[in-house]
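Before we start, here is the structure in question, set down as structure tokens.
== chain A ==
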Amino acid sequence: MSETHTETVKEHAPASADSHPHGAAHGPASPGTDAGPGAGGLSLPERIYVVEVVRGLAITLGHLFRNLLFPGRFRTIQWPELPRPLPQRFRAKHRLNKWEDGHTKCTACMCCATACPAGCITIVAGEFSKPLVKVDAGVTKIIEKYPTLYDIDLLKCVYCGFCVEACPCDAIKMDTGKFPRAGYSREDFLWQNRFKDGLPTLERNAAEA
Partner candidate 1 sequence: MEVISSLILVIGRPALMWFLLLNLIPLMIWLERKGSAYIQDRIGPNRAHIGGLRLAGMVHNVADVVKLFTKEDIVPSHVSRGYYIAAPFVAMTVALMTYAVIPFADAVVIGKKSFPMQAANLSVGFLYILAIASLGVYAVVLSGWASNNKYGLLGGLRSSAQLISYEVSMGLSLIGLVMAFQTVELNDIVRGQGELLFGFLPKWGIVIQPLAFVLYLTCAFAETNRNPFDLPEGESEIVAGYHVEYSSMKFALFFMAEYVNILVQGAIVTTLFLGGWQVPWLPTAVLKRHLDVVLPLLAMGTTVILCLSFVILRRYDLANRTRWQDARRREGLWLSRLSLAGALAFLILSTVFVKWPVDSKGGWPSLVVGMDRALHLLPGGVRGAIEQLLYWKGWGGVFTALVQFSAFVTKLLLVAWLFIWVRWTLPRFRYDQLMKLGWQVMLPLALANLVVTGVVYFVQG
Partner candidate 2 sequence: METFLFFLFALMAVAGGVLTISRRNPLAGAISLVVTFLAVAGLYGLLQAPFVAVMQVLVYAGAIMVLVVFVIMLLNMPEEDLGQERISRGRLAVGLVVGVVLLTLFAVTWLPLDLSALPAAGQADPPRDFGSIRAVGALLFRSYLYPFEIVSILLLVAMIGAVLLAKRHLD
């Protein structure tokens, strides 16, 4: 009887289009006011309304029973017990890559901090006491620098992923699948890393589950 209902009918029952053709225009269709036949594009059964009520009730009851009998059909995700399935290239919280022996891959080149549009990366560079020699894909690398401090303020970070693209040594990744949840202070959202001779001495996780 109301306009909303007319649209519901159109949506849910395309088969009814041939049995009750409503005109193209169902403009100011107010069921009580239009007395003339076909006024407002409503057919007779639609104007009697009771028939349409019963059809609507049938639709809702159908949904009810389908959901009752096939509980697996729900699309609801049981968060937080079940995390939402993330897309493959989802940019989540950062991770610093390591060599097999535990040394950080980061060379404190500042590329990420430079690329960062939010300016949330803080790096303090340090020097190895003895340069690190690594063979990567057949190329021998002599690494002299490492970050003594590598902090990311996750409240500033916009998760754009520029740091990952800028990194020349594949040291920073955003593939953890975690993202910060709630915290009680700004410090909770500061992701802190400290290194000594390229080995991590402290990693304080920012607020995450």
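One rule holds in what follows: a residue touches a chain if its C-beta (ideal position, glycine included) is under 8 Å from a C-beta of that chain, and two chains touch if they have at least 3 such contacts; residues count from 1.
How were these picked? Simply put, all candidates are chains of the complex that A comes from, given by their letters.
Keep in mind that this is a model prediction, so the values were computed, not measured.
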(Q) Need the partner of chain A in this complex, chosen from 1 or 2. Which is it? (A) 1
(Q) Which residues of chain A touch candidate 1 once you look at their complex with the stated criterion? (A) 1-2, 4-5, 8, 30-33, 50, 53, 56-57, 59-61, 63-64, 67-69, 71-76, 78, 81-82
